[in-house]
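Please see the structure below; I have some questions.
Here we show just some of the chains, and they stay where they sit in the whole.
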Amino acid sequence: MSDKGAAVGLEGVSKRFDTRKDGGLLALDKVDFALRPGEFVSIVGPSGCGKSTLLRIMAGLVAPSTGRCTRPDGIETAFVFQEAALLPWRNVERNAQLLMELEGHSPDSYRPRAAEALKLVGLAGFEKSYPHQLSGGMRMRLSLARALALRPGLLLLDEPLAAVDELTRDVLQEELSSLWRQAGFTGVLVTHNVHEAVYLSNRVVVMSPRPGRILDVIDVPFAFPRAPELRASADFAALTGQVTSVLRAQHHAQAVA
Amino acid sequence: MTRSSSPALALARNAAPVVAVALLAIGLWWLLSATVYQGKGYLLPSPQEVAAATAENAATLAGATLSTLKEALLGYALAIVVGIAGAAVLAQSRLLERSLYPYAVLLQTVPVVAIAPLIVLWFGYNELSVVIVSFIMSLFPIINNTMLGLRSTSRNLAELFALHRASGLVSFWKLRLPGALPHIFAGLRISAGLSVIGAIVGEFIIGSGNAEGGLGVQIVFAQGRMYTALLFAEVIAATLLGFLFFLAVSAIGRLLLRHWHESALGS
Amino acid sequence: ADAPKPVRILSNWFAQPDQAGYWQAQQDRLGKEAGIEISVLQGGPKIQTIPQVASGQAEFGIGNADDVLLARLRGAPVRAVFAHLDYVPYTLVYHADPAVKSIADLQGRTFAVNIGNAYWEWTKKQYRLAGTREIPVSGDLSLFRNDPKMVQQGYSLFLPARMAAAGVQVQQITLASLGYKPYNVLFTTDDMIRKNPALVKATVAAVQKGWAGYVRNPQGLKPLITGMNKQMTPEIYDAANKEMIETLISHDLGRIGCMSDARWSELAGQLRSVGFLPAGFDAKQGYDRTLVPGCNS
């Protein structure tokens, strides 16, 4: 774990959204968690449980209703939103350069880095296309490329691979993991794919249905780099099973309630 | 969805319906002037009479059009710069907007004719005052539409820029302004005609010293002499001037938006 | 008996003394016996009475003789039938200045005038004022007050009095004194004269009575006019009556409205001299002097 990665602390974080129902909607309920510098953590949990909201709070985009989020000053953060969030008036290449441009990098440095990132996610050849000319999966990959090209200290990923096929997904997982090992950023990945969560992470956070609480934090002991074959191992299956069973217990509890 | 083989062809295809309607309108006009308004050229001159008046006064007409063009263009340009910059400043904060935007509205609600003396007092009996009137008339649509555009930035993108600590200026240039362009161009299209009207109203008020003057002055002359055919020629010139601005601004808008905005992507 | 036939007279300005006879005819229902009911429509700053009457928006209109001739040139079939004022009381007003002896001394100043209007083009040419600066006149007088060197066009009936009331000392040169004297007229269309001469005659007779009645008792209309036109304060109204009755209206009350060929032809000559009318233009097509009772005796 490198010292480039940022440490983020969540202390008693709750988030209540104003809605017209009285009391509003409690999306997150007293979340405590400390992200260690350079680690890779995945968050899994049912749809609507507050994962995206939690990432937004970590990024400092949303203030918690109660509790607090501590982040080191001046840390470069990249966020791959659940929706691709591209600039429709920029072509693929210029979209991929955006974050570096915003962070004040020079064209000489950001041009090759953007090109490299595009190649990584399989968008070479589409540099001059506009977002509306891409498929859904291509748009998400562009969004991922844009974040990766920045080489941030903190990378927040909100289901970045949900819209791509399994094979591409496998390839991108490998790329992501190897980038992480090289660059040493702190990574937080929201995913619905428990295998992906376990394969990529130091720890997996399992959240409850709304209002989102942390049910369990599961350490993943496998050393890095991890070989693709790890996924077929019994140990791996045991761990994913553990995550799933925590998820499932709560799910049933809710279904009954 | 098929591409036209040449830009010239595309232009021709785009222009065809407009030209068709124009011919139809002129036909109708001629018909009217030859029937209901037969012998009433002082009310509705025939196309031929207007053409004759145009030919007879070609030099004056051209000079006047040019002079109005200059004033309107300056007023319009000023309105574009001030309008976009003003909206940009106002859109920086809700407080600024709440305190100042209503006054931009008021500015356009003031009947210019009534405050003309103050304009003349401050800017003098000269073309500058005409430009100012044109400016006042064309300002608000630009401010208003630009502000709407700047405020319609998608939430996700705004967050993305906030995350990367993009300064207000950077967000403005790289996010809010480009995102607002479709709205801004709608405002510019509205103001194109208004800037010409403004210049003409300005000339009604301020005149031209003792020079020949622009279309506003010539319209007053023609009205004074009940020379309706010439009046029509002048009104048509003024109208076409406004239309020219409109076309120019529309073309630029289409050029800037063609890659990405629904309104310009073609059906 | 049939209901009286409505006759509309379209005025060129808000109600004011120079249209008094018409208002009088309306107020006293002077056409009643002849079977007509006169109503006057107030004008305003952008009203163009000639096209409106030519297109039938009103049966009669109030206007200036020079405008009627110019309209004829453009084919509008309108014709003056009654000249209520001997001339349009145009005047040029300037801040009191003993050094100004004649119009020549105003050379080079800024004139607020009806730009492009015949009277101004004629004055410019006649008195060689080409070097002056001209600006369009509007209803606003504040810039004139503010600029001691400005010359302001207006009606001699009102403007000097108004300035005096505001404490501004002015002097004036009337257009009439310079030699430009178009009649102030009532006009109608050729069609009306041809198809309904009785109605035209009745109207003319009624308004002639109206004017006579007004001259006899100028105060009678004061409530009506000052009530409709907020511009027309009682003091201005009184001052205007005096000048009008002394200089602009025939002292022979039976001859109010009469016109002379000589005056029309002089006017046409003036308009020709500035190129507003072509050489062959016959002033006679602009008026019909046979309709006013008492003019040929």
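The letters A, B and C name the chains in turn, as written, and every chain counts its residues from 1.
FYI, a residue touches a chain if its C-beta (ideal position, glycine included) is under 8 Å from a C-beta of that chain, and two chains touch if they have at least 3 such contacts.
In this text, all values refer to a predicted model and were calculated from it rather than measured experimentally.
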Whole-assembly formula, with each chain kind represented once in the display: A x2, B x2, C x1
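Following the convention adopted for this analysis, only the chains that are shown with their structure count from here on.
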Chain whose Cα mean lies nearest the overall Cα mean: B
Farthest-lying chain, centroid of Cα atoms versus that of chain C: A
Approximate Å spacing (C-alpha centroids) for the pair chain A, chain B: 49
Euclidean distance of C-alpha centroids - chain A vs chain C, Å: 85
Euclidean distance of C-alpha centroids - chain B vs chain C, Å: 39
Chain B residues counted as touching two or more neighbouring chains: none
Where chain A touches two or more other chains, by residue: none
Parts of chain B lying in touch with chain A, wherever the complex brings them together: 154, 156-157, 159-166, 170, 174-175, 178-179, 181, 257, 259-261, 265
Residues of chain B touching chain C in the complex: 39-43, 113, 116-117, 120-121, 125, 204-207, 209-210, 213, 217, 220-221, 223-229
Touching residues (chain side chain A, partner chain B) in the complex: 56, 59-61, 77-79, 81, 83, 85, 87-89, 91, 98-99, 101-103, 130-132
